[in-house]
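Note that one protein chain is taken out, while the other chains of the complex remain in position.
Now for chain A:
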Amino acid sequence: KSKAVAMAKLILLLLNWIFLCCNVAAVFEDQVGKFDWRQQYVGKVRFSHFDSHMQSSKKVLLASESNVFAALNTRTGELFWRHVDKTGPEGNIDALLQHGQDAVLVIGNGHLLRSWDIGVGGMNWEMVLDPGSFRSACLVGHQGAVKHLAVLKKTVISLHYLSNGHQKWVENLPESETVDFQAVYSGGNGEVYALGVVPNSHLAIVVYSLEDGEITKQVSVEAPWLSSIPASCSVISRGLLTCLEMTQIPLQTLGLDVDPGFRPSLVSHQPNPAHPPLSEFLLQLGPEHHLLLQHNDGQIVTLRDYKPALLASFATAGEKTVVAVMAPKNKTACSINLFSAETGRRLLETTLIFTVDPNGGKPEKLHVQAFLKKDDSVGYRVMVQTEDHTLTFIQQPGRVMWTREEALSDVVTMEMVDLPLTGAQAELEGEFGKKADGLMSMVMKRLSSQLIMLQAWIAHLWKLFYDARKPRSQVKNDVSIENLSRDEFNLQKMMVLVTASGKLFGIDSKTGDILWKHYLENIPLNAAFKLMVQRTTAHFPHPPQCTLLIKDKDTGLATLHVFNPIFGRRSQVTPPALPQPILQSLLLPLMDQDYAKVLLLVDDQYKVSAFPSTKNVLQQLQETASSIFFYLADSGQGRLSGYRLRTDLSTEQVWEVVIPTETQKIVSIKGKRSNEHVHSQGRVMGDRSVLYKYLNPNLLAVVTESTDLHQERSFIGILLIDGVTGRIIHEAVQRKARGPVHVVHSENWVVYEYWSTKSRRNEFSVIELYEGMDLYNSTVFSSLDRPHAPQVLQQSYIFPSSISTMEATLTEKGITSRHLLVGLPSGGILSLPKMFLDPRRPEVISEQSREENLIPYAPELIIRTEWFINYNQTVSRVRGIYTAPSGLESTCLVVAYGLDIYHTRVYPSKQFDVLKDDYDYMLISSVLFALFFATMISKRLAEVKLLNRAWR
């Protein structure tokens, strides 16, 4: 027996060892792309340039409002390369100039010049410019070659070499205090023109020599009507400045009518900076009215009148210049036509149909790529940019080559919704719902549903068989909204994403395909969004329902958008109008008779309204009002206050905590996630006693930062407040530390990360709360009846990188160990086991701590690239990580969003409830067979032996 004991011990030791060694969430190389996908975005496009210096080039350069510069493949819409600069005004792209292999960007209000090699995607040079706010930049050509570029600032003009960025000359602008210089121009004749205006007085033109920057000419033109050059003037032909006079008189003499209330604009075209611009130009007179005009010997001639025309744009291929004009055809389509710029004649067979997405925005910009066909005629493709930041690349006669939803570069919030059951599954579920029927009908129903399932199974088998015969490439994964259904383990879900532009997306989490989109118009610029799932797919005849609260941050006024998360359609339920500013919204666990969760909205009069507000709901609210508490936070006044609901739906203040705003400010408040489950109530210690966790569902973690930012005096504070009673459970202050603070609050712990100003490093700190060795009331937790303060343990660690965002994994029942998912600025998403952030990590290892599997304390946490859940699929500018449980306890679904979107599955405790995907069926079956045969043979041998013995 003792041998068995010894063996058991050995097994235990081994298990321990295996557990310690293998508790890492790593990706295997053959899993690449199996469960994960990434989509890379650029942001709302500000400048675009088709690379045309080579006939076969398929690049388009994009510079976006998110300070991203990228090259796309025009055939597929995928990125060749992308460079992500700093966010904010310092990385703002002011201008994009392209010449040959080089693209020059003016960045940060004229602070930097950067030249990129567009073939390689590497930088040629970077130059810091003299201070001054940026006005304009242009390429300067001379004698057919472009070698310089000119940058105009408020007070200076400078000329740089294209090859290395060095300054050729820099000159102060004359009378720059009075004259507002706004544009710079060069016509390829060895001169650079700076155009300025004195508002309501005159126009000033200063001509510089290209060679040495000397002023060769200075002209002043009387123009009392002119206020802005880029808006109303442009240079055409051989250095002829055409300006639009707003008083309309000269236009009327040409016989042109301007739409009332519309500001006309001029567009000219300079195909080559070494040559003067064309003598043709476009004039927009109304939202749907464009004109192609030509300057001819001092006369302006109308070549063509486009009405209606939404957009018009020039493009050049070889020596030919064309105008592409988009005209509305009907409600769902626009037609684009090509016209010769010289004559204004329509080119034959150049019509292209652009279908307008009814769930998208209106077309906003037309980017035309023109090329010469073999027969010397002009062919073209267009990239249409719409209001919802979508880019659509279309080829003749209207084939969409690719679409990019650039709105997805700015996801604000998201939810994951379970997919609905299929008809058959729903039938089966429905069977258990009702019980009133008799025995016979129950049997019949059961049989019929079994039949339906059999039918579905046979159909599935048939499809498999049918697909197997076809080559692999032809088998399409025909995911559409209609055939979406929940899979066995609920691993495939619908991702509902809300973007800052007001466009909503429904994405299939398995493939990343966009299944529906819906553009909400009239979204205020600084809107805050909150997405709530009011009804899941679990209540079959009732459709699932999501509610989006859109709040204008300035006025506080809010609107509700109620929709079906599976189809994206607006729901029939009419949301209530909200005339008052909204302070707080809460989703209660109460449900109305249609299984929709009740949403409470608190307005600035502290009045509460419910949605849905049926009689049933109001009655339920009255019954449970005494147990509904909520809190409001006013970071401006540093006030945190708790309220209770009265039965008449008015509120009553219960507690208030004021944080002095002169020393610190509230930066974030984190509660626990409502769908979080904690499986074990306590932790088993080395001596077999249990340390019970303090699991207060009403606990709030309030983070404050000091207003004094001096490195000696700055601090951050963490307050743990009970949201019902206002009792301060714990307070921690980290001196000589500053934000940004990232917090994760879950179970009985709070993890936060801050910058230590003293040691100049990032640090993690973990606070864990325990009830102690015995539980006060083990059945139910009540904030009002918890006399003992919890024990608080805290420990801090050094983290060798700054972080962008942080979230904890979440599983169905909370049995699986937790990991922290940390988004790093390098683009990696680190899966850090919570085990490393445990305040009970001992400094000195004892027998008991070893028994508990505690890792000895080490001050520095290590970043291992094996722990990156996204391997080399970096996610730029991670802003948020969303975690959702799946039907498998071991598996947590993760979506990281920022500039890119990345989805994957993580298994914090490995896949303990399902066979791994590398499970060796061959080995197990061969071993089984071998054992089977071995028993057969040995049985036979034993029989022979027995027989022999019997004979003896």
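Criterion: contacts are C-beta pairs under 8 Å (C-beta built on N, C-alpha and C of every residue); 3 or more make two chains touch, one makes a residue touch a chain; residues count from 1.
Here is the rule we go by: contacts and distances are computed from a predicted model.
Novice: Name the omitted chain as UniProt records it, choosing among "Septin", "Endoplasmic reticulum membrane protein complex subunit 7", "LSM10 protein" or "Cytochrome c oxidase subunit 6C".
Specialist: In UniProt, the chain that is not shown appears as "Endoplasmic reticulum membrane protein complex subunit 7".
Novice: One chain isn't shown here. Among A:Ala26, A:Leu372, A:Met401 or A:Ile452, which residue touches it?
Specialist: A:Ala26
Novice: Could you tell me which of A:Thr757, A:Ser831 or A:Thr891 touches the chain that is not displayed?
Specialist: A:Thr757
Novice: Taking the full complex into account, what residues of chain A touch the chain not shown?
Specialist: 1-12, 14, 24, 26-30, 80-81, 83-86, 90-91, 111-112, 114, 117, 120-126, 128, 709-711, 714, 738, 757-761, 793-796, 798, 800-802, 804, 825-827, 839-843, 857, 859-860, 865-866, 868, 871-874, 918, 920, 923
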